[in-house]
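Here it is, the structure, as structure tokens.
Missing here: one protein chain of the complex. Every other protein chain is in place.
Chains: A, B and C, in written order; residue numbering restarts at 1 for each.
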Amino acid sequence: MSTASVPLPAWINYGVIPLLNLVLAFFFSGLVVWAIGENPFEALQLLLIGALGRGEGIGFTLFYTTSFIFTGLSVAVAIHAGLFNIGSEGQAYLGGLGAALVALSLDHYVPWYVTMPFAVIGAALFGAACAAVPAWLQAKRGSHIVITTIMFNFIVSSLMNYVLVRVLIVPGKMAPETRTFLPGGQLPKLDWLISMFGGKLGAAPLNFSFLIALVMCFLVWVLIWRTRLGYEMRTLGISPSAASYAGIPYAKIVMITMLISGGLAGMMALNPVMGASARLQIEFVGGAGFVGIAVSLMGRNHPVGIILSALLFGILYQGGAELSFDMPKVTRDMIVVIQGMVILFAGALEYMLRPAIVRFYQQAVGGK
Amino acid sequence: MDYFDILISILGSAIRLSVPLLFTALAGLFSERAGIFDIGLEGKMLASAFASACVAYWTGNAWLGLLAGIGISIVFSLVHGFASITNRGNQIVSGVALNFVAAGLTIVLGQAWFNQGGRTGQVPPEGRFSSIVLPGADAMREVPIIGPLYANVISGNNILTYIAFLMVPVSWWVLYRTRFGLRLRAVGENPGAVDTAGISVSWLRYRALIVAGFLCGFSGTYLAIAQSAAFINNMSAGKGYIALAALIFAKWKPVPVMLACLLFGFLDAFANFMQGKSVPLVGEVPVQIFQALPYILTCVLLAGFIGIARPPKAGGVPYTKER
Amino acid sequence: AEVKPALVYGTGGKFDKSFNEAAFAGAEQFKKETGIEFRDFEPTNDTQGEQAIRNFASRGFNPVVAVSFAWTSAMEKVAAEYPDTKFAIVDSVVDLPNVRSVLYKEEEGSYLVGLLAGMASKTGKVGFIGGMDIPLIRKFGCGYVQGVKAAKADAQVFQNMTGTTGAAWNDPVRGGELTKNQIDQGADVIYAAAGATGLGVLQTAADNKKLSIGVDSNQNHLHPGSVLTSMVKRVDLAVYNAFKDTKDDKFSAGIQALGVKEDGVAYALDDNNKSLITPEMKTAVEKAKAEIISGAVKVHDYMSDNSCPN
């Protein structure tokens, strides 16, 4: 008998199954660590201490978490409308340009809190602009959004390269990056947040954009489950034919969804560009857009889940950096492996354990 | 150097650059014709490049390297099959996951084994596929037009290049003239028809993926030990996606696939050539424009301005009998 | 004084047979001489440098040496956070009281190998392949062209850059293609200033029976008989000196510019390329070296005005 349609309680669907998938992902990643001759348990310990051991570590962890919340939300919003946006990476990259242009033009004149709202808008607009073309191609020409967003990652990368290498680079400097923003173009650090828990932020770049990320989580939740637009997005995502029956305009919803998704991805740039390095650097996104895919899948596309899984990946990123420092054989690319494993087990193989769990559950509750 | 020499030089370069695309796109052809989207081609290429470089480095034998490249690529295919056929997972998600695993694993292992920033060691000459001078190439060289074409474009490539172009008619023959091909094309259109004809949909799709893995193994091997002499981080650099684009452009047909790959290879070669040169009226064209060109072109193609492509009907959808 | 030295490489990896390997050699030599252990870290991408430098500083390592201009902004930040730690950076300038910035007069070394290239070329056409398109690499190219022209005034020099991002240091495939391109245009000596990308340049030159010129480390041994010479950049000296000076309490901040005179840059001559360098060439290059030291020959520094006269 097929078990696919047997309903399971929420705590199994949203708790046990993702957790088991995560355990599997870690198990296989541990095998890799073991294969290169290191102790996986020691590695895990180093990783956790590095990520959560000190105030500074926590600050870094939350810094990464911030980026992943944005990109995770970006991927999730699109998934709710049935669109798989692999372009968050490029959207965030272009978003950085938006934020940087605002910061560069305002930082001389106004304090950060005046710059910030404009920077948020700038980052979101540029991110949305990057999503607009694939969205239009999907909406009007039926081009597969997965392929077009991948293409746009490359296109944006070339574009940003040109802008940084040829236009915004500081003359005489080697590195293709803008000048450092003045304090009027920087987001303040959240020392108080860490010291509330008795830690010290130190050099960790945890900054105001963390709070913006949390606000965005709430807004996305409202959007998806409490607005008419969200209702339309979800309808389209689950059943395009029902959406067309209900008069939900396909092209319009695809466009709006992707603009929102791109905008959220773009806002991610606030964190590294205005919060951490105070300048626009080449390739500053560093894969956070792709991490968003894993974060969203892991978090079951729900803002609360996304916060939790972004935190998980924040721990991985920060802990991974410390780990590679103490255990040089385990380079930070190990994180990419883990990320791939998480996407594999929590995404592509999400149903692998289900039949077994259904059988187990039915036995446990004494069902038929 | 006159225009003809330039053309010959660019054509030679285009051939070399299109070979990995060709293997990969043919790999995609088999899996997508069987109804399995394979965005993981990129990862397979990378993993096989790594495996072939390692083995060729250790053994000094190019053929063993090729074998290893093919082997690992098939393993990746099987994982993709396990996720998307056996467990009916989302094919795109599975492909994306495998791309990450390949990207990370190659560097982690490479760094642990070779300490060269994720690179493998330099493969010795015996461990590489070196170029083959076809008979009469030097004699022909002086013949106008055909001579240089033969000597510099056709001759002087490595064996994998010739295999790549040989694979085009072979693929065509397999797809259209064999039982396996008939069934494979059928399962990509309507798996139900295959199932009710008493053929196992899963096994058929697995076999298609194995063929895809086999072909993709060549592409990685070519990158690592024919075109260069080591594995380098992220050496596939998006070629898997370009191959996918070529496949779509070619409407999932073998001969057009070859032409599309040659086109993308030519673009790349042309970009290399144009670098730093100035174009009359325009001046020096930023190299970034050429770098972005294949991707822009792909979007234009996908937008259907050059004819809408009809993908295999059952593509991307896991086959489920019982809901 | 007490030293606890640390070294952060560029992204090419420790054993890149080039730049990083030279840095590693310097640290090893220090260790051999003093018996003092050092820690090192190999970032595999551009985002890891800052954390590595900070990690070393925060754990009490002193001095912390970072080789590669890519860590400039990272060093600016971390060195300011740890004013009591000594830092050194190679190939870039960080203007802080506790940072030593080591620069090389690559144009001088490039001039020397350019001279050799010009003399070795039969076609009168030579090539230059740079890594990432940054002023530093243009500086290599500019000195090289000047050297080539000094040997053969009517020689033609093809110049290509591999790319515009960090990936350009690590793309032997493109490096090889560009080399093939230049060979097709007639070049018979090609100088690679492109990190690991250069391995592809040297490989392709060897495959096509042409000459190449290595960079940073002595790369003559990679393809004996095909690598004409190498423009050796003594990154090992920068690392060794930073460690040693800290130990001897002689550490000084500020800019150090190492040229031919200081033995910071040189052309490499060893058993592997002995047969390629004729006595005539040897005489000419030694003469040029002396002239540079004496100031009789001035090699143009691209970075002084961001332009190249030839």
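As a working rule, contacts are C-beta pairs under 8 Å (C-beta built on N, C-alpha and C of every residue); 3 or more make two chains touch, one makes a residue touch a chain.
By our rule, contacts and distances are computed from a predicted model.
Missing from the rendering is one chain, named in UniProt as "ABC transporter ATP-binding protein" (options: "Hydrogenase assembly protein HypC", "ABC transporter ATP-binding protein", "Multisubunit potassium/proton antiporter, PhaC subunit" or "Heme exporter protein D"). Considering the whole complex, the hidden chain is in touch with A, B.
Touch with the chain that is not drawn comes from one residue among A:G172, A:G198 or A:G247, which is A:G247.
Only one of A:N39, A:S105, A:S195 or A:S239 touches the chain withheld from this view, namely A:S239. Take chain B: the residues that touch the chain left off the picture are 177-183, 185-186, 189-190, 192-200, 313, 321-323.
Contact between chain A and the unshown chain involves residues 1-7, 222, 226-229, 231-232, 234-235, 238-239, 241-242, 244-249.
In this text, only the chains that are shown with their structure count from here on.
When you average the Cα atoms of each chain and compare centres, the chain farthest from chain A turns out to be C. Looking at B-C and A-C, the interface holding more C-beta pairs in contact is that of B-C. Distance from the chain A centre to the chain B centre is 30 Å, each centre being the mean of its Cα atoms. Annotation: 35 Å between the Cα-based centres of chain B and chain C. Each chain gets a centre from the mean of its Cα atoms; for chain A and chain C, those two points are 38 Å apart.
Multi-chain contact residues of chain A, defined as those touching 2 or more other chains: 161-162, 165, 331, 333. Counting only residues that touch two or more partner chains, chain B has 107, 111, 118, 288, 291. The residues of chain B lying in touch with chain A in their complex are 39, 79, 82-84, 87-94, 96-105, 107-109, 111-113, 118, 238, 241, 244-245, 248, 286, 288-289, 291-292, 295-296, 298-299, 302-304, 308, 320, 322-323.
Looking at the complex, you find that chain A touches chain C at residues 60, 157, 161-162, 165, 171-177, 202-203, 277, 279, 281-284, 286, 321-322, 324-325, 328, 331-333. On the chain B side of its complex with chain C, the touching residues are 1, 5, 8-9, 12-13, 16-17, 107, 111, 114-119, 122, 130-131, 152, 223, 227-230, 232-235, 237, 269, 272-273, 275-276, 287-288, 291.
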